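Could you have a look at this structure, given as structure tokens, before my questions?
A single protein chain has been omitted; all remaining protein chains appear in their positions.
Just so it is clear, A and B label the chains in written order, and each chain counts residues from 1 on its own.
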Amino acid sequence: MQEMATHAIEFRDVSYGIDGTQVLSNLSLQVARGETLVLLGRSGSGKTTTLKLVNRLVSPTSGEVRVNGESNEKADVIRLRRHIGYVIQEVGLFPHFTVERNIRLVPQIEGWPEERIQSRVQELMQLVGLGTELAKRYPHQLSGGQRQRVGVARALAADPEILLMDEPFGALDPLTRDELQREFLSLQQRLHKTVVFVTHDLREALRLGSRIALMEAGKLVTVLAPSEFLKSEDPWAAAYVRAFGNGTESLQKRGTT
Amino acid sequence: MNVVRFMLHNHTQVLELTLEHLWLVGLSTAFAMLIGIPLGIVIAHRPGLNRPVLTSANIIQTIPSLALFGFLLPVPWLGARSDRLAILALTLYALLPIIRNTFTGIRGVDPAVMEAGRGMGLTESQLLFQVELPLAVSVILSGVRVALVISVGLATIAAAIGAGGLGEFIFRGLAMVDNRVILAGAIPAAILALIADTGVGWLERLLRAR
Partner (left out) sequence: MRKTSCGLMIVATAALLVSCSPSHTNRIVVGSKNFTESFILGELIAQQIETHTNLKVERRFYLAGSYICQQAILAGRIDIYPEYTGTALTAILKQPASNDRAEVYQRVKSEYERRFALTLGPAFGFNDTFAMEIRGEDARKLNIRTLSQAAQFTPQWRAGFGYEFMERPDGYRGLVATYGLRFAERPRIMDLGLLARALKDHQIDFAGGNATDGLIPALDLFALEDDRQYFPPYEAVAVIREQMVQQHPEVAKTLAELGGSISDQEMQKLNYAVDGLHRDTQDVVREFLREKGLAP
């Protein structure tokens, strides 16, 4: 019987160590298509490394990572990355490119026809809530929130199935963060991307994730749906819930568009 | 204003020596860029190499220029023509500022930008030509500017071994004990250095990354 590749992303007993430190140990995890999997943990838990294993910015020391059924090891890394969107906390917009040029970069190097690129850029700017007058501006002329919107637009430009986000709203003020979280939810409802989202903020995890994978010291502790997380008896999960106070308000925010 | 009259009277020679000087400086700086910029890129990407390369370039700089001209003289093909030798020596002296600034410029690119670029699927060469170099160009040019100004000065010493250029006026003037001749060499050389400095400086500001 043929094994059907139903998982968008799969970690098979993955470990990663560098310079004598074991960063990840025996990670086994599956991410289903269309779900938003949140990697929750504190600094040093290995959540960012786990994320980077997906687009092979990091390679495992043992074990295997599969994307859409294909092992990362064998895949062409450039092709892999061009079909995965990547958003980081510092955004990393190219400072010498306009907003427009930043967004159109991947479609452009993929050789899309000019008209298609232009309409896509317009479409994306609308999607992430950026006025088209900002197209010719440079990153240093934008606010933090606007920059991250461009970051998201840029990541979505070539219409990837998978989106990797590493604490994307962490550097923003609470109001903007709230706004962007809301818009993320509405975007997800529309686009149904497979998202792996890294955060250390439980409230964000409860609000955005379809499942929460809790990590501690390089190990996967538990994977739970948000509602289960709050009730969990797992010591780490419980510690998290305690640290963040009552999480129910975040849970209530889930349905809000 | 004796000097001005002298220079006007001998304007063909002033022009000719200036062109010779530009030839020495231009060619050597071009070579230094062709060698130094790629080398700077390599060591920026491979941290292990940066010390040996930068140290070597540094050592070359500490050799007094006249001495370097002098002990390259017996080298076969090179020493047969002093302008060849001078161009080699000038190229060597121009290497350090260019390599070092290329290294600094590329290392100075925001790592977040590089990470985002790599994560997006840009190849190493796309990253280099579309991201790193455009962002580093202002710093690299600043190294070229330093190299040019140093070269204009060093090229005057090259006349001591017969490579021509404005230094020849200076040495001849010294032998004749004639200040006008000395200045006829020193003034254009200083002007050339100023032009190089302001010209490239203007270019740097123009291309400075936002």
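In this text, a contact is a pair of C-beta atoms (placed from the backbone, for glycine too) under 8 Å apart; a residue touches a chain by one contact, two chains touch by 3 or more.
Note that the coordinates shown come from a computational prediction; the quantities given were computed from them, not determined experimentally.
A.B. asks: Would you mind listing the shown chains in contact with the chain that isn't displayed?
C.D. replies: Looking at the complete complex, the unshown chain comes into contact with B.
A.B. asks: Residue by residue, what part of chain B touches the chain that was omitted?
C.D. replies: Touching the chain left out of view, chain B contributes residues 12-13, 16, 19-20, 22-23, 25-27, 29-30, 81-83, 160-164, 168, 171-172, 175-176, 203, 206-207.
We take it that only the chains that are shown with their structure count from here on.
A.B. asks: Please report how many Å separate the Cα centroid of chain A from that of chain B, as a whole number.
C.D. replies: That pair's centroid distance is 47 Å.
A.B. asks: What residues on chain B touch chain A, complex-wise?
C.D. replies: 110, 112-123, 126, 131, 134-135, 209-210
A.B. asks: Mind pulling up the chain A residues that touch chain B in the complex?
C.D. replies: On the chain A side, the touching residues are 55, 57, 78-84, 86, 88, 90-96, 105-106, 109, 138-140, 151, 154-155, 164.
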